[in-house]
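All protein chains but one are shown in place.
Naming follows writing order (A, B, C and D), and every chain is counted from residue 1.
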Amino acid sequence: MSAVDQTAPVFDVRNVSKTFVSGEHRVKALESVSLKVMRGQCLAVVGESGSGKSTLANLLLGIHQPTTGDLYLDGNLLPGHRTLPLRRMIQLVQQNPLSSLNPRRTVGASLRLALDVHDIGDRQGRKERVGALLEEVGLPADFASRYPAALSGGQRQRVAVARALACEPEIVVLDEPTSALDVLVQARVLRMLDELRRRRDLTYVFITHDLGVVRNIADRVAVFEKGRLVEESDTETIFTNPANPYTRRLISAIPIVSDEEETLRRSLMEETNDG
Amino acid sequence: MTALLDIRDLTLSFRGVEGENRVLHGISLNVAKGEKVALVGESGSGKSVTARIILGLLQEQRSTRVSGAVEFDGQDLEAMPAKARHRLRGTDISMIFQDPTSSLNPVYPVDVQFHEVLKRRNPKITRAAARERAADALRDVSIDDAKRVLDSYSFQLSGGMNQRVMIAMALANEPKLLIADEPGTALDVTVQAQTLHLMRDLVERKHTSVLFISHNLGVVREFADRVYVIYKGNIVEEGPTHALFSDPGHPYTRALMAAVPKITGGGIPEIPDRSESFSEPIVVHPATEASS
Amino acid sequence: AAAPALAETVLRLDEVAVGELDPGKASDYADSILMFNVYDTLVIPAQGAPGHVPHLAESWSADGETFTFKLRDDVKFQSGNPMTAEDVVFSLERMQALGQGLSYLFNVVEKAEAIDDTTVAFTLKEPYAPFIASMVRLPIVDKKLVMENLGDGDGEMKDWGQAFLSGNSAGSGAYTVSSHNPQQETVMQKNADYFLDIPDAAPDTVRLRYGLEPATVRTLISQGEHDISSQWLPPEVLKALADDGAQLLTESGTGGFYVKMNTKKPPLDDPECRLALSKAFDYVSAIKMIAVTPDVSQGSPATGAIPVGMLGANPSDDILTSDMDAAKKHLDSCEMAPEDFNLEISWIAEVPLEERFALLMQANFAQLGVKSEIKKMPWALFAEQVSKPENTPHISQLFVNAVTGDPDTLLYGMYFSDAAGTWQSPEYLDDAEVDELLTQGRTTTDEAGRAEAYKKLNARLMEIAPTIYGYDRQSVFAASDRVKVPALSDPSKAFGLDGMGFTFRLMEMQEGS
Amino acid sequence: MSPVVRLLAKRLSISVIVLIGVSMLIFMIARVIPGDPARIALGPNATAEQVEQLRQKLHLEDPIWVQYGYFLRNLAHGDLGISLYTNRPVTTDIAQFLPATLELVFVAGVFMVGLGIPLGILSARYRGRMADNLIRVVSLLGVSAPSFVWAVILMLLFAFFLPLFPIAGQISDTIPTPHRVTGFLLVDSLLDGDFTAFFNALHHIILPAFALALSGIGQAARLTRANMVETYDKPYIEMAESYGFAPGRIANKFAFRPSLIPSLTIIGLDFAAMLGNAFLVEAVFAWPGLSRYGVQVILRKDLNAIVGTVLVISAMFLIVNIIVDLLIAYINPRIRLANGGRS
Partner (left out) sequence: MRRTFLILASNPMSLFGLFLIGVVVFSAVFADFIAPFPEHRGAVVDFTNFNQPPHWPNIFGTDLVGRDLFSRIIYAYRISLMLGVVVLSIAVPIGVTVGLAAGYLGGWVDFILMRLTDVFLSVPPLVLAMAIMGVLEPTLTNGMLAVTAMWWPWYARLVYNVTRSEAQEGYVLAAQIIGASRLHIMFMEILPNCVPSIVTKMTLDLGFVILIASSLSFLGLGVQAPTPDLGSMVAEGGNYLPDSWWLTVFPSLAILIAVFGFNLVGDALRQVLGSDQ
């Protein structure tokens, strides 16, 4: 795994559009988006609510099909219907940790599902694996017998991550994985995600609207506004030299706690006003 | 400085099937007239229950036990007859809830709900007059097409719109005290920032006192004059915003502050789940000169 | 002289589910009440005595197989049309053509002829002694009116006026139909132009309600909103009404409660087994069960196959009783061992009383060591199942009565071998001697000879026991004190024909009601 | 086309499909009910040839799909055939008996909604307290005995022991029946301007309607309570409480209406189910309704009448459901304004 080609795109999104038709309304959720996700990287997708972030995630996961355009995985055209091996390769962590876990199944059962479906390990081995997975996301193994209601929000989100990892995916799409959590828990979960990525050599597509989070976890950033990709570059550039006024506005909206942040933000805002 | 709201040694326990569960361990806090006070702490630390006690919502439940004093405008809420306490709600005290979309009734349009709210102050107000007042209030929160919003249902409006509707409602009766329970955690950052600005302007214009509840110190820093930090039902630190931010005294406060991801980078700090030091005694920052 | 205008009197009574207004189809009790009041027959039974008296006919004569009736000339139908011999011929032909209800009574009639306006002659295919008795079941229909109202149908007579007559009356009776809702009620008014005098005391209006629940009747009568109950009330309800002050009316002598055994199904194909069961039946408890008050009961002890008072019946003190020892003896000679029995005792869902008899029998038979199973059947299902011997339950319970008052109409349908396969004959009896005696009973013309034949028949039917003769049935009605019904309370006024007691013109409404 | 109109059109066309399904089902069912309709109609003494003739006439010898074809052809002319039981066209019978049942069920429905829902609201508002427990006990009483027994008990209580209500029928014998316009006595008497008849008919309908409604009242109360208790946990109720709205107003306005949406479907189904179950109550109160007619024709295997009656009852059932759907659309803005929002 160490010899990964860091320059080859895992995902290649080529000129993809997605239009939803509901009744008489047509919603252009994505408009000619082209994007590459590099192996082993964390790509942050930011943008305000309704800008098409989740739609992109749904296309990557095969939940929806693009209206026009194509998706390539490792250079191969992704089929509309995902086979089990393809499903196994790409996993999702959802925004709402409460609804993403079945309230009436134990944490263990939810984790076992992935192992059973993909036939990972033997019967006895699976049980141990569940424990190992929980420990990997920083939870005691005996949580396997708990129900989601008996977990805090942060713990639930860790379980959701563990479930995604259970399939041993190469790519994990995280759709606002921490926005329902309080700051302390968010920090813990983010840290865990970061460590996991490094440990397992994962590729992340990290959807969020919080640029503060992005700064600390992402390698590259894609900024969406109303279904269009308005800016894409590496994290450092986005924060020190954002090209797009919308990106600047996003940065300036972040609540800050320290004076150095204040300085950074002020400098960005001045630029905006100039522009 | 007279306190509009003065809470002293408030405790709260819930009686459950597995025995009693103490949630507040004797907290004291006060809010002066025109002051914006923040109450910060992690999820489950007891912020919302405090707010609900101030409104008298929890005392009415049979599974709760409350002790301590809550004084509002010089009157002891506990000693007050239930009716009188009831009368304060929606008039002298109002509250903004965390999740704007689900806090508006899904089967009534905004104007009907606004009308109900306005009737709290002026029971005889007609629907038409209420609409006028509501439209004004909505304009105050920078909603241009007030008419359309008034005729809409919560699910037809964006979260940010709903949040503004809630703020407009909460301020419509010119309350003396506004309780804002994590307004905007459910919104995206840009909208959240906008609403904070709006709220600050409005309360300053109307000299409303605010008790601002949040788990995000960053948000608090933008908004509050003074901050209380609460940890597991205890106030652990208290002081004027800038003093507290420039010199956080309590380990827990420091942890909170560190947890906010910074746009300057620096990685994600390691936050312990629990630390002995979080239970250290309260740190009080002396008030700087009377707030302006 | 103008009599002071009396308040109109209303009589309210009820019957089971539905009233058939078409006289050609009338068969059950409710239909009979309608028929006897809205239509007239050539003869009617004599009151308090055997035999028949002229009614629409003035007189009649029999000559071998020809019966000639002289009709009254003063009878007008309710439509105003005069009643003539043509109408009589039409009525008979209509009945025969429809083939429903009691039309089988006229299967022996070869033809009817109108000799002149007031003379009609019936020619029979073979001698038939009870023919005069059958005439109480030939209501005379207004031919002209019917012909004017023929509905759709094939042939010359189209539907024979069925559509019209199911909702309208075309009779000459003492009462005219003012409204008829087959499910709810039929309302009748006194016919001012009736050819006989109707006493003033007779009710002006009669409301015959259908399908009332026992509890409803119970309440209605107690509240003074109902006058005569149906006979189908359970004894307990009748008793409760009597305790509340209602009078009890009775009508008796034409039928019985019969427990019929399927003689085509083992083990009941063996007379010994049947005899064992009929000896085991607890006749005394049966009578107790149907007692309403110490004096009034829904039946009296049976003495044999023919109810007491009917031609060929045993004397009333010669009652049947259970005899366990005899039963055991019979059972010993029965071919099948008692432990191999599994008798199916059916009861008709619409008659709750039968459930109790089923239980009684089950208990009685159990004393012999005979196992049985109880099976509830709605009437329609029962009527369907008895059409084949293999589907017919071992034991069926039926109330059967002589529709004309003559034993022939009671027994022939039940026991004649060719008549098997109807609801009346779930025995499927096939006994040459019984057939012979039944034929003798209907063809012998002199009364004494007939009595002799039926006596023998009675004895034979006891000997081969196709049936357990439960009790002689008596209909009991609860009535308010607003009404007096001599035909149902004074034996010397009784007609001895089911339903005839409800001749409204003979009833008296009490003043001040 | 407004969403409501679209909804109505969709529901109507679905109902037609369902009705066709019902007609096929009932057509088959009617033919497997035991008993030979011709034999039952002709009586026990008819000869085999007569039975055979009638069977020919009724097309009973044809394959069932051919019979169904005849049925559809006649149906197109509004002809449901002749009832063997009343010897009248089935349509005449239905026209005569249907209004009585509809009237009864409608008034029962008014009781069910008018009593059941308020009881449910009270119960939810005082959940866990004495009033709640009492209402729960009372509403279970309603479902613990069949409507037949309730009918008898009510009749005894309010007509026998305490003669407050009339016992049987739709209207007193002494009162001239209003001109038949709609067949609904309550409506016809009003059309005649005859208030004596109106109040008399109203007086007659109360007990049977109540007996019929009892189990529905219980169910409506339980359902309303359950859904409202859930609604009480919603954030918007806490918000209403924080504004100090009166508890009664919160219950009746803010909590009730949202929780009505899920209960309404079931209440509607219960309401419609009364159409088929009214026969026991109709029997006790001598109510000349269609439900009772239906049972009679089933027992007599009157094929045309069975098919006709069941079709009419099913159609009523579907109509009630459509009305309920429209009501829900009216109450629930999400449906009324379909596609207007996010989510």
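The working rule: a contact is a pair of C-beta atoms (placed from the backbone, for glycine too) under 8 Å apart; a residue touches a chain by one contact, two chains touch by 3 or more.
Treat the numbers as computed from the prediction; the structure is a model and nothing was measured.
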item	value
Visible chains that the absent chain touches, using the contact criterion stated earlier	A, B, C, D
Residue among D:V143, D:I175 or D:L191 touching the omitted chain	D:V143
Residue of A:N102, A:T240 or A:S267 touching the missing chain in the full complex	A:N102
Contact partner of the left-out chain, one of D:Q219, D:S242, D:N304 or D:N332	D:Q219
Hidden-chain contact residue, picked from the options A:A8, A:I63 or A:A132	A:I63
Omitted-chain contact residue, chosen from A:L92, A:A218 or A:I238	A:L92
For chain A, residues in touch with the removed chain	61, 63, 82, 84, 87-88, 91-92, 94, 96, 99-105, 110, 113-114, 117-118, 147-150, 160, 163, 167
Residues in chain D touching the chain absent from view	14, 17-18, 21-22, 25-26, 28-29, 32-34, 133, 136-137, 140-141, 143-146, 148-149, 152-153, 156, 160-161, 219, 222, 226, 262, 265, 269, 272, 275-277, 279-280, 294-295, 298, 306, 310, 313-314, 317-318
Residues of chain C in contact with the chain not shown	213-215, 218, 234, 236-237, 239-240, 282, 285, 288-289, 347, 349, 352, 355-356, 358-360, 362-363, 366, 372-378, 381
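As a working rule, only the chains that are shown with their structure count from here on.
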item	value
Contact-richer chain pair (by C-beta pairs counted) among B-D and A-B	A-B
Centre-most chain, if every chain is reduced to its averaged C-alpha atoms	D
Approximate Å spacing (C-alpha centroids) for the pair chain B, chain D	51
Chain centre separation (chain A, chain B; CA means) in Å	31
Residues of chain B engaged with two or more neighbouring chains	158
Residues of chain A touching at least two other chains	50
Residues of chain C defined as touching chain D within the complex	10, 12, 17-18, 22, 25, 27, 99-104, 162-163, 166-167, 181-184, 207, 209, 211-213, 215-216, 218-220, 222-223, 225, 378-381, 383-385, 387, 413, 422-424
Residues of chain D defined as touching chain C within the complex	34-36, 39-40, 42-47, 50, 85-88, 96-97, 152, 155-156, 159-160, 163, 167-169, 173, 283-286, 288, 292-293, 296, 299-301
Partner chain B, residues of chain A touching it in the complex	48-50, 152-153, 181-188, 190-191, 194, 209-213, 215-217, 239, 249-258, 260-261, 264-265
